[in-house]
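Report on the structure given below.
For this view, one protein chain was removed and the others were kept in their places.
Per-chain residue numbering starts at 1, and chain names A, B and C are given in the order in which the chains are listed.
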């Protein structure tokens, strides 16, 4: 990990913080009812997006699932585009047609989110097939939750990618639950997704998904081979979702009991933003006052964008039939 | 294997021979064009059906795929019902509505064939779920080709069966090809289906699918545990199809070159019928003359049924709308 | 009669049949959550426990086959999908096995009485992949019974019939209906499959509607009455098999037909009813029929677009008035306040 410079560490932290704060501000705003689109916050899981996207080139492409804001922002998607989209405005990244679960920003290689489990894996595999056919040095990345592994199509994609040795990275955010269903009702005891992937001849690594260094390191250690034809890779990133499955609430606000409070708290201790910031301080790269001032800047920036997004016009109903 | 009596050996051989001769006679008849239904012969693969069904109880149920005659007959399905079905007659097991790929004989626990890859695995898993819910001591068996493992639904079924520890046996007839596609264009190099199944927490065994003893032994060694709640089992039976994928022709008759002649010939040397008969002789249980006379009896019996099946009436068009 | 919610009516139908028939069980994503599919499975879950009401992984493809395999040996599974759209993944098993089972085995394979509940329709900006109404698609395939209860009594009664039917039945439930109230018998009274229901009598025009559009049609009929037009409203209830007789009798009476469906027009239910009129009710018709369906595009998320996308009572009123050669005037007051709340 010695190849991470202090500057990189700082920008990773800022990125984590920016994404965290964007979602936190949106989660508050969501309570007002002005964002009429089912929204899945990735709060608590930011290190996966930042660690992975930090290892990608601009020519690399990303697909993701319903919990997509973190990946969109980390890949460089326009924050205004995201927020205006949640507000259903013409200025949204999908011009208000898509909502939270259908985001896109092609200018930065964020090729789309789709909320149907399994889609991101197949899409990324397809783009990787195209890259390979054209001898392009690009990689396609699929972000998804461990719930997608319940779907057969995920295994079809892995099998295909491995058969053709495609340059695709499957990045699983294993947050232990699909909606409110724990792994135990969905997989046999003792299941290891990495073991499964290995049996499908997809190289795999399990990493601490709340440690941006670890995720970034994992990407760095596998991406070159993947890019140059060694075949697909699975990164299983262990992480945890802080809020409810869809919507802004904390478990206690909605009287949710499907997971123990202590479990949530122990994962919140492993907050990826705090850990990254803590390292900056402990390594002597930054001081708490730096962190505080970045935070203030970021807050201002996002609040600003939010206000601008509200000012974006509504789509004109006469455009209903555009782009079919 | 010492628990196989001489009588059992004899009846296993007769069963292999009966199924072989039934299909061979049908394959000849098929050339006349009187069986207007896409038909997949299992000639060369009989030991799997006979070995597995020999280990089942009457209360156990079987589902299978398009290449289904061997399983239907081995489970005890009516030969007249099969032949009349191929001829499209009212006396067919599916009253002429189903054809070769939609066979059924509930009286013997043969609950159906379906020619869509993956179906048999899900169906058997579902029946096993029902058995478990009702504490019935029955097992459900899914026969399928290794091509079904290309389908995601197969992995969904394995995952589900293992999660709930269902009494289901997945019996894969790995005959190296799906239609004319070899394994190499469908799976990554070095793939082991048993390894995959293990990663899905399904216990697995790879067996010589052309050796009825081996298959039977495999079933015997796993079925009791499976029946009593230890969870699903995969038997990967290595075998080989002698004729074309669909239809009665030999490779040379259709100028097919997708597989080497030497490969076919080497598998024909491992003919499951011949091996079983040879053992009877070498073990001193039977003599060649016994084998010959059984063969003659079986031939007569099948020719007889064939003629009767031709006499079965055609379905009356006025019954078109029955049983929707 | 007492009034209960649509969600409670569905729950009662299931619970009462589950009491009668121990072979019924419920599975699907989240059926055992406290939220219990808009509260429809909570009581069953409480009463029958995890052996008969249990969660499933997101594996729509095999799960449908598993339900069919269970049904083939005597079970009556209820499969629930929180969004019908996910059931595209089940189409192979549903249409290739469940819909064909009885026929393709010539009756010798028995039947596979699976009940599939799918949630459809508008909600909280669901968007294109989370809102589709699949009745037209499913009804096209012989072998499936497809029902769309609009009112609590039908929700309970059709559920009971579905759970007693000897074959697969799909029940499509429109998301915004769960909280609606209506009179529902306390007893287990089945509503027959394949029978439409005249929910309002009238003489000038027939409005055939499905599911949520039946509410809009009633709403429209009230407005039309105030404008001097007597509308008969036929709630289709079952899409397949179609109750041709009830529809044709109504057209015979009114001579005018408007069809309002929750799916798209092209090869949709609205076209089907219009075609029926053109083929078997032609001589009754005094004017061209009118189809009212979703706008011919995927569902957008943004509110002003959603408003243009989904037809309402106002759409129906306008169509009727134009058909009768009159002007509809201002119908903006017909728009309901959309009080469906997210986050899902």
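Please note the rule applied: a residue touches a chain if its C-beta (ideal position, glycine included) is under 8 Å from a C-beta of that chain, and two chains touch if they have at least 3 such contacts.
From a predicted model like this one, the values you see are computed outputs, not experimental measurements.
In the full assembly, the chain not pictured is in contact with A, B, C, by the touch criterion defined above. Per the touch definition above, the residue from A:6, A:58, A:133 or A:281 contacting the chain not shown is A:133.
The chain that is not drawn here is touched, among residues A:21, A:75 or A:119, by A:119.
Contact residues of subunit A toward the unshown chain are 61, 63, 92-98, 102, 104-106, 111-112, 114, 116, 118-119, 121-131, 133, 140, 152-154, 156-157, 159-160, 163, 322-324. Against the chain not shown here, subunit B presents residues 30, 33, 36-39, 88-90, 92, 96-99, 101-102, 114-117, 147-148, 150-153, 178-181, 185-187, 244, 246-248, 256-258, 314-317, 319-321, 324.
For subunit C, the residues touching the chain absent from view are 61, 85-86, 88-89, 91-92, 95-96, 99-100, 103-104, 127-129, 136-137, 139-143, 240, 242, 263-264, 266-272, 274-280, 282-283, 285, 287-291, 296-298, 300.
Rule of thumb we're sticking to: only the chains that are shown with their structure count from here on.
In this assembly, the chain whose C-alpha centre lies farthest from subunit B is A. Averaging C-alpha coordinates per chain places the centre of subunit A 46 Å away from that of subunit B. Along subunit A, residues 150-153, 185-187 each make contact with two or more other chains. Touching of two or more other chains is recorded for residues 57, 59, 61-62 of subunit C.
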